[in-house]
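Subset of chains shown; positions unchanged.
Labels for the chains are A, B and C, by order of writing; each one numbers its residues from 1.
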Amino acid sequence: MNASAIQDVSDYLPLAEARLPLPIWRYLQDGDDGDNERALVAVRLLPRPLSNVRGGHTRLTLWNQSFDHPVMLAPVAYQRLFHADGEVASAMAAAAQGGQYLISSLASQPVATIVQAGGNPDGRGPWFQLYWQNDRPRTQRLLRSAVDAGCSAIVFTVDAPVKMATLALPDGVDAVNLEPPVPRPIAPGGSEVFDGFMAHAPDWDDLAWLRQQTKLPLLIKGILHPDDAERTLDAGCDGIVVSNHGGRVMRGTPTSLDALSHIVRRLDGRAPVLFDSGIRRGRDVFVALACGAKAVLIGRPYLWGLAAKGAMGVAHVIRLIRDELEMTMALTGCRQLSDIDRSRLAGTE
Amino acid sequence: MNASAIQDVSDYLPLAEARLPLPIWRYLQDGDDGDNERALVAVRLLPRPLSNVRGGHTRLTLWNQSFDHPVMLAPVAYQRLFHADGEVASAMAAAAQGGQYLISSLASQPVATIVQAGGNPDGRGPWFQLYWQNDRPRTQRLLRSAVDAGCSAIVFTVDAPVKMATLALPDGVDAVNLEPPVPRPIAPGGSEVFDGFMAHAPDWDDLAWLRQQTKLPLLIKGILHPDDAERTLDAGCDGIVVSNHGGRVMRGTPTSLDALSHIVRRLDGRAPVLFDSGIRRGRDVFVALACGAKAVLIGRPYLWGLAAKGAMGVAHVIRLIRDELEMTMALTGCRQLSDIDRSRLAGTE
Amino acid sequence: MNASAIQDVSDYLPLAEARLPLPIWRYLQDGDDGDNERALVAVRLLPRPLSNVRGGHTRLTLWNQSFDHPVMLAPVAYQRLFHADGEVASAMAAAAQGGQYLISSLASQPVATIVQAGGNPDGRGPWFQLYWQNDRPRTQRLLRSAVDAGCSAIVFTVDAPVKMATLALPDGVDAVNLEPPVPRPIAPGGSEVFDGFMAHAPDWDDLAWLRQQTKLPLLIKGILHPDDAERTLDAGCDGIVVSNHGGRVMRGTPTSLDALSHIVRRLDGRAPVLFDSGIRRGRDVFVALACGAKAVLIGRPYLWGLAAKGAMGVAHVIRLIRDELEMTMALTGCRQLSDIDRSRLAGTE
């Protein structure tokens, strides 16, 4: 299949599968994202022909940062697993396409290098995804290094302390931005869960502390309950990324789309909500926006592009999804993102 | 399989598949019509034995045109792809069976030739399906040629400006009734969608203009939203063809049957509504009529007949569906089309 | 598989399939009964352990006729297709098991012979299923012959005038009780449906006439609409057999179970309602009775038994279903059929 034959993001899937060693492919595809995808597909849209959409566009502004379109690249660990150019390739592609890249705490290349590759023309750097680092001082040092490197927002992920690496990392692929792990002895009779993992997970007090450490926009990723979303804003955070981590954290959570709707309804415009999990094409972006998201994160699709063709593949994936979003907007009579609301969904007519 | 072994329209499917080159077969079957079919099949009918239906019939009148039955042939492009006799064969079959043929803007034979083949005994010509031709003068010229050739109604399709030919047309198959395409340059930085395709799509003002150009009945095809249906009538149009284009325009629209019910309820008898998409047998016609349609368009089924046996195949397909419609009417105690209403559907008893 | 290995009626299915020529097997299995079966299976029952059911039984009385159990054999045409002993074998088995046999108008053996084989110890004969015979005199002659032969009730089937034999009958298998068919010429331009088949179908006037022709209990089979059920009783009939003809008459009717519930609710005890279509095991009988039926007809299952082992097989099938019915009654704490009501179904607790 040559590039011109690619009409849809899913065409990159077999290309990526052919390139990647089996264990890495499985690691990438692991987790049940099917429910998230099906929830998006199940939403029906109503075409509105005869609308005049000349001059339409997909631009948006969030926290005084402007973007050509709302398709961002989710923070994914160890991208050198998928291509030798790793995070640098992905960040370059995002910048070239006028979107936004999110650097993972578990990036396999130095944050500063990635920032340099992925800065926007106006000088705004990528966003940084922060995992809690066992305690406050370690966490603070990681945060500082990201801020100093030029990241322009912090996305604090709170949902995945338990089950992490299911893959033995190959030589030369590592979380280069992190300090060595701290040993965590468990007292005899203690629980590996309650007294092990969870004893070093962040809590609401830690979040309040974190809020004090930076003036950058602070988003929280991994919140699914509306009560938690509200409490997050009360703690001074600037936004929420609704995600069920592509099904990797806990079996049988609600779909991200379901959680999005609940949270948007509860927050009632107090802060922007972003959407992650299950986006495969432009119409999915449209659906998420119609349900109240301001922007979306894509994950696996851009890694298929990265594995298949490096930066070019990532850029192409973003372009395809953006084109499909524009087409969906045009067919439904939406001239700008703010025209996309629930009235565009079937069942409301 | 010989003709006498054909008991059902679906028996033509394998015959057509065997006759057509693979790319043409795929082009014909492309698009997801499954939802439309399933929606029709899911509706349950209540038999009413012991009814007296002697003297029953399927005749109807629309805009002072009378028809033996409500099964019309949808406007499908390039029918010489499917059989050397092309549109002429289909139009002859429709006329011979007392139905109605709709000529596509993208017909592969001259409109005048088709009209001659497909005129009814009473001299009424086929209907003409009109696509917007980039601008008003070009559109007007196409409309004029159809009217002059003797077409007896105009069906203006408003839902498919974006994605068109996915097939490289073989030599000798062409849209012979159209002028050469106009180049559409896009300004640097412009969007292919918003500033390209959609810049030359018709809008509501164009519809108002079009209404002034002809006294023939003017129907609009491609409307799914009740608001749009109402606005169409306000603009002076005479009827609506509810269709989601067999799934070819946009993924994940509501089914045509769902849209039909919403639109019929809203219009409340102001104008006739026709139904297109997913009809495979006579009981489907009955269901559409029970949900408020006055007539139906069939698409793929008659092209299977055309591909398999030319005009004879098309005529047979129409006959089969009409016979099944009569049988369904007889079993449900309906003596004429106006007896077919929602009370015939299970769930209303 | 030997007889002792048979634990379930469905075990007879492969035995029957192995015995029958393919066209006959297909004819037997033709029609979509799956919806009927699934509707029965979907109903959940609540076990009621610790109930005392000693002395329980399955006896019932209908129109002053008493039966050991409520499992009757549906009137099925041409049973010599399935076994050389034909209807005689089935009728003997029903009598031996204390149940009831229904002779089809299309039986392949003389009514008198079947009656002789299938009379109960108390001398009560089988019931006779009557199809309308083109006109009143012919119908009257068939009815008379059945009454004279000793049939003890008439089941008038009103739902299948259209589509009949889809099988070329082998030599020696014939509807021996019927007069030769009458030619039915259709005037030029007439409809095969409205002016052909249906012109010789019975209507409500014919039913009123039929009611005058016999003092035997008169049941109507093929009614699915509650309005029709009520009108049937108003016409002096004694009961209803709810059936969608195993899916053979019309595609996409409601399930028999659904129709049963509607009709039972409407009739509110005015007359007994029997249930046909989809019964495969004793729990299905229980479900039908809980939904208001007084007795059930089984069809395909006993023909599997007939095809596999003649009268022995039919008797075994009846026994298996009756045993399962008793077991279901015992587990749900029902001591007699009148204890079986909607409160036994889950969702009512």
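Here is the rule we use: contacts are C-beta pairs under 8 Å (C-beta built on N, C-alpha and C of every residue); 3 or more make two chains touch, one makes a residue touch a chain.
These numbers were taken from a predicted model, which means no experiment stands behind them.
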| item | value |
| --- | --- |
| Oligomeric copy total, full assembly; chains in place: 3 | 4 |
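Note that only the chains that are shown with their structure count from here on.
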| item | value |
| --- | --- |
| Most centrally placed chain, judged by C-alpha centres | B |
| Angle, in degrees to the nearest 5, of the Cα rotation that carries chain A onto chain B | 90 |
| Chain of greatest Cα-centre distance to chain C | A |
| Distance between the centres, which are taken as Cα means, of chain C and chain A, whole angstrom | 62 |
| Partner chain C, residues of chain B touching it in the complex | 41, 43-57, 281, 283, 323, 326-331, 335, 346-347, 349 |
| Interface residues, chain C side, partner chain B - complex | 158-159, 161-163, 191-195, 197-199, 201-204, 206-207, 222-228, 244, 249-254, 258, 262 |
